[in-house]
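Worksheet: the structure to be examined is printed underneath.
This view holds just a subset of the chains, kept in their places.
Read from first to last, the chains carry the letters A and B; within each, the first residue is number 1.
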Amino acid sequence: MEHGLRLITTDATPALELARTLEALLVVASQPLPVEELAAAAEADPSQVEEALEILGQRFSEGKSGIVLEHVAGGYAFRASAAASAACARLFEKPAEKGLSQAALETLAIIAYLGPVSRPEIARIRGVNVDGVVAGLVERGLIAEGGRDNEFGAVRYRTTPLFERIFGLESLAALPRVDDLGSDVAEIRGRLEAVAEKRPA
Amino acid sequence: MPVAVRELELDLDAFEGPFDLLLSLVLREELPLSEVDLAEIVVAFVERLAERGELDLDACGEFLILISALLELKARQMFPEEDAELAELEPEEAAEELARRLAEYRRAKEAAGFLRDRLEERRDLHFRLGPAPLAPQPERKLAPQAPEKLAAALRALAVEPPAPSVAHMALRFPPVSQFLDRWRALLRRRSRFDFDQEVDGLSRVEVAVAFLALLELRKQNEIAIAQAAPFAPIRISRADAERSLSWNTVSA
């Protein structure tokens, strides 16, 4: 009899139980948590965790709550709702992303797409010395050292999970292909030649 | 009123002020040209021209002369070896190479544009940086330890310190230049070598001077020095190898 009762009370709400556990984990975490990490901490199946995250995603969404669940940087994390952005801005700074210059964005782009990549390689593409810009990005926590060129040589840089979080990327694979964005070598070359032809001999 | 090229106000990453001042700083070598984005200067000038609404040929001429001189100077400074590389190419190939580099930079610019848009979209979104106020404090755990370690630590504390040595007073220091020559000769034959192997059999002082010579070569940008971990072999390589890059594969 007692056993039966216990079965009823626990079996009636395992999904709810799990959702609450995930809420608790997400509210104390300092980084986005991947499904596997949530599953290990909650001692649940990843598939159950995904179902529970679905429920939480509906409850913690824009327009329904001040707390919003987002899938970002390879995991799940809470953020403040966009509706509360003015109040948040009055209380909190956004130091990592404030005043990112064009130079910083280009350098970040090169590291995000080509990384890990060394400073000389970035300088070669941008055509200017990038030491200062790279140091600034390291200080902001948007990039970090990630190994060295071959076994010898220059330090190589990669973007951090904070970068993915700030730019709202589920992972680096979510970056659009730049070949699709722009024109290719042939087109640029064609234009160079067109200019050259117009030039008086 | 004509556009005064030299009074053109610039607001660059590396410099803020009139073009004239930039020129004199560069010529006095107080501002490295490698830090200056010349394209920004061109943009600033074109914007100034556009504000006026009519073509000022004198200003354009003066600007072209100045900016092309700066461009040439910068190219020579930045790619001394590559200049030679490009000069060896046929005009066709050189154009191809130039187009390739321009395309690569253009991709970087486009990707930066995407990031800028993303930043704009997420400008209003806030999340917590750092730990939660009432997050649990993790406990530091320690794996089982061998009790012999304690006895060893105690014995180490009971070892008498060595008597002060005066041996170094009689040491003779070989000149650094001797090792500079030696390393340069070695690097002409081989692109990389292992420091420890090359100094095997030398005295401690000689090894130290040999190492000083390496630091000097590193300062001159002739070599790269690498060591996988403290006390691991020190590897020296010529500072010229270049990795190939691809915009298509993204590493996670």
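Rule of thumb we're sticking to: contacts are C-beta pairs under 8 Å (C-beta built on N, C-alpha and C of every residue); 3 or more make two chains touch, one makes a residue touch a chain.
Just so we're clear, the structure is a prediction, and the values are computed from it rather than from any experiment.
Overall, the file's complete complex carries the labelled protein chains at copy numbers of A x2, B x1.
Basically, only the chains that are shown with their structure count from here on.
Chain centres here are Cα means. That of subunit A falls 26 Å from that of subunit B.
Listed in rising order, the residues of subunit B touching subunit A in the complex are 13-14, 32, 34-37, 78, 95-96, 98-112, 114-116, 118-119, 121-122, 124-132, 134-136, 192, 224-226, 228, 235-237, 239, 241-243, 245-248, 250-252. Residues of subunit A that touch subunit B in their complex: 27-30, 77-80, 82, 84-85, 88-89, 92, 94-97, 100-103, 105-106, 108-110, 112-118, 121, 123, 125-129, 132-133, 148-154, 158, 162, 165-169, 171-173, 175-179, 181-185, 188-189, 192-193.
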